[in-house]
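Every protein chain but one is kept in place in this view of the complex.
For clarity, chains are labelled A, B and C in written order, and residue numbers in each chain start from 1.
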Amino acid sequence: MNRPLIQTVNLKKYFNTPRGKLHAVDNINLSINRGQTLGVVGESGCGKSTLGRVLLRLVEATGGQVLYNGEDILQYNAKQVKKMRAKMQMIFQDPYASLNPRMTVSEIIAEPIRILGTITDSRELNRKVFRLMSTVGLAGRLVNAYPHELDGGRRQRIGVARALAVDPEFIVCDEPVSALDVSIQAQILNLLMDLQDEMGLTYMFITHDLSVVRHISNNIAVMYLGQCVELCSAEELFRNPLHPYTRALLAAIPEPDLNHRMGEIIKGELTSPIAPPAGCRFANRCKHCADECLRQELSFSEVTPGHFVMCKRYSDDI
Amino acid sequence: MYRYVIKRLLLIIPILLGVILIVFTIMNVTPGDPGRHMLGMSAPQEAVDALNETLGYNDPFPVRLLNYLKNMVRLDFGNSYRTKQPVFDEIINRFPVTFKLAIGTMILTILIGIPLGVLAAVRQYSKLDMITTFTALLLAAAPSFWLALLMILLFSLYLNILPPNGIGSFSHYIMPMLTQAVVYAASTLRMTRTTMLEAIRQDYVRTARGKGASEARVIWRHAIKNALLPVITSLGMSFGAMLGGTIVIEQVFSMPGLGSLVILAITTKDIPQTMAVTIFLATLFCMIMLVVDLLYAFIDPRVKTRYLQGRLAR
Amino acid sequence: MKTNQVGNFAQDLSEYDEQLFKEYKKVNPVVGVWRRLKKSKLAMLGLFFLLVLAFAAIFADFICDYESMAIELNIANRLQGPSIEHWFGTDGQGRDLFARVIHGARVSLGLGLTCTALSALLGLILGSICGYFGGVIDNVIMRVLDCVMCIPGVLMALALVAAMGQSTANLIIALTVSYIPSFTRIVRASVISVAGNEYVEAARASGLDTPRIISKYILPNAAGPVIVEITMNVASIIKAVASLSFIGLGVVPPTPEWGVMLSESREFMRYSPYLVIFPGLAIIITSLAFNLLGDGLRDALDPRLKD
Partner (left out) sequence: MSDKFFSIENLSVEYIADDEVVKAVNGITLSMKRGETLGLVGETGAGKTTSALAVMRLLPPRTGRVVSGSITVGDIDILSLSEPEMRKLRGELVAMIYQDPMTSLNPVITVGDQILEVLELHKRQSKAAMKARVAELLELVGISAERADEYPHQFSGGMRQRVVIAMALACEPELLIADEPTTALDVTIQAQVLQMIRELKTKLNTSMLLITHDLGVVAHTCDNVAIMYAGEIVEQGTVADIFNGKRHHPYTNGLFGSIPRLNKQSKRLNPIEGMLPDPTNLPEGCNFSPRCPSCMEICKIKSPRFVQSGTHRIACHLYSSEGGANA
């Protein structure tokens, strides 16, 4: 199957702030094939969470298209959006804030089904909830527990079960493991991968952690200040990173290995995403920065098949 | 910063217009007319009608409102129906009484409420904390006019050391100030204690301790500024309310302040007088809240940044 | 072949699991709050006072007859000090003070609760609209309420009562209006803080419509501070009613209302101080009781103190 399940075309989201337009998502072009995982990496404030939310229409886009099976879901009316919710779900970052503290585990998991109204028989619904719970590895005795009685790992499992409840095809995972301890993080990562194998799910996996993203993704998009600066297969990205920012990210990670040496550390910090200047947004931190980087608009060019980079050094016209 | 102040001052205008609209409507659309009020129940209907006509009371409501606003722009707030004098004469006569009372109360409130609140928080669970907190709880529950009655009973009727009413000397102000201050100080104490306890738990207080700062330094340098912010807002609101009418207290101690003017004006359906007092008080209230907000910016640099960025709301 | 159905590898619902649904009793959140509230002695004291007051208010007619003891003048019996016959003594018109205080509880609690309920309801509606939708609606509503806030509460109440005539209904309207802004602000603030939670977004991601998101997800979680505010406001409104009645613009005599009683007691207070003491104590105890309960609820409802 070559046709992508989900694809964005020049997707934009700007927020109005007192100081100008905040470019949270700026001209993003991505696609994810059915049954695959696209990892989206970037540091805080790069717009990766907003991207996930725009995809699910939790935040309305400023411009561009989101094609799902070829249809632009940004044009959907309220009724169609509701139907779309059954196909596209989300797993949230914070296992504490993402579950309504006044609802029990079974109520939380059953909620999406109730809203959609696919199962009305209560016995049938209970059965479904139990099946979901055992799928994500939650003990059945917890059906009527409240979220605050459970630890982070179990809560995140509830979040996964809720996302699975309506049998979606596509799930946006927004930093699903970053609030968890490493041992629990590994349990949830394994669960997500097993579910994908089992059900052919398609993921967009948003994270700031490059090692996690390498582990789980087929393709990886690196974001910087609202733009996607590099996109290629996971393998390729780690073997042959092209964008200076990607290289800097990779160099900055301390590996738990005594033989590993960290690369060159980049200077400076993220600039403001509000009304960014023309030219390359990474220019002020880039050691290869040339004059034209500050002036010319950049294009997202395919350097080798399937490897896209937004950098002057690799663009066609040099 | 001055741009922020100007913006805020301009924002008072629509608020005042809203206030005028609300009060003018209440005073005008409801039954009863000023002519009848001024001439009494026994006056002939013709005379009442004639008077209402001259007062412009017979015009349709929008016309009356428009006329009022027109005159107001020319700073003409009309004459009181009751005294026939320009309405602000009366206000200016009476304002000093209310103002002295409010200032005195405020000072007492701050002097009693804040230090005790801080102390109670710092020594949480101590005897001192228990006693002050419980006393504050009791006093905050008492209506101020009842405390006033008790004080009159004790200091004027039994001990005969303070005058029970009037405004002749400083001693006339002692009981009114005390009765109000006790109630406000009680709630200030409770609030200070809560915010202080909150502030002491913050990470930056731990940082200060980690530097080797003493408890006193931790409290007076690090915690108190942060703890006082909400207290300032509440004190500002109280002050605004006090200026507008320690109506009940003025009534108990027979003090000719703005509060008693409000009652007089409203009960005699003296529309120009009521409007003028209301506008005066609302303006004062807005100004006080502006001062509070500026004080905020002075204490908390984050707020200042927000003002400088041109955001109005807190 | 890959399938999209969950649970092909999960065993079917067993009888045991079916049983679990029934066995694992849902703990009502109210139970948890009550358990924590019980720990606070002061809150229990407040609750005790309230129960006594509520009992007095409900059964006032059985305790002492309204007409004969609290209303009818009995000049021969006037200004008698507290005794076995008249526990709190008699007032300037010879009416039994105890009977009037007891019947006064009905008036004060009734007015306090009615005004609070009305203003809380309106505040809840306005506040959740402002907090959830924000933007223009929020701005308009909040600016109107700013205007109301700028008019001193008592002045507002006075103007309304004076303009529409002195009646209980008008008193209720007046007090309700002047308490709406503070409720709206509290509700708005807590709705804003709750609406920022991911679970609200999760509800939207599941396709839930706005009214139900507000009623099922936001309001229950925003309830804590609002409940505290409601409790505290009853105390404040009861005091406001007494103040207004005291200056002659609230409840009309001879209705036994505590403020009215205090006002009537002034001329006799030098020689009959008990006339000032008892109604005053009644006000203090009532408002103290609500404050104590409010304090206790604040702690019990604090989400940081989950047991």
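Just so we're on the same page, a contact is a pair of C-beta atoms (placed from the backbone, for glycine too) under 8 Å apart; a residue touches a chain by one contact, two chains touch by 3 or more.
Predicted, not measured: the structure shown is a model, and the values here were computed from it.
Displayed chains that the missing chain touches over the full complex: A, B (touch as defined at the top). From the options A:72, A:124 or A:181, the residue with contact to the chain not on display is A:181.
Only one of the listed residues, B:67, B:171, B:214 or B:254, touches the absent chain: B:214.
Contact between subunit A and the unshown chain involves residues 43-44, 151, 153-154, 181-187, 189-190, 193, 208, 210-212, 214-216, 234-235, 238, 248-258, 260, 262, 265-267, 269-270.
Although one chain is hidden here, its contacts on subunit B can still be listed: residues 125, 202-204, 206-214, 221-222, 225-226, 299-302, 305.
To be clear about the criterion, only the chains that are shown with their structure count from here on.
The innermost chain, defined by the distance from its C-alpha mean to the mean of all protein C-alpha atoms, is C.
Summarising the inter-chain layout, the chain whose CA centre lies farthest from the centre of subunit A is B. The centroid of the Cα atoms in subunit A and the matching centroid in subunit C are 47 Å apart. Mean C-alpha position of subunit A lies 53 Å from that of subunit B.
Against subunit C, the residues of subunit A that register as touching in their complex are 35, 53, 56, 58, 81-82, 85-86, 89-90, 92-94, 97-102, 104, 106, 111-112, 115-116, 126-128, 130-132, 134-135, 140-146, 148, 159, 162, 164-167, 169, 198-200. Residues 2-13, 16-18, 20-21, 24-27, 29, 197-199, 201-208, 216-217, 220-221, 303, 306 of subunit C are the ones that touch subunit A when the two sit in their complex. Touching subunit B in their complex are the following residues of subunit C: 143-144, 146-155, 158-160, 162-165, 235, 239, 242-243, 246-247, 249, 259, 262, 265-266, 269-270, 273, 276, 280, 283-285, 287-288, 291-292, 295.
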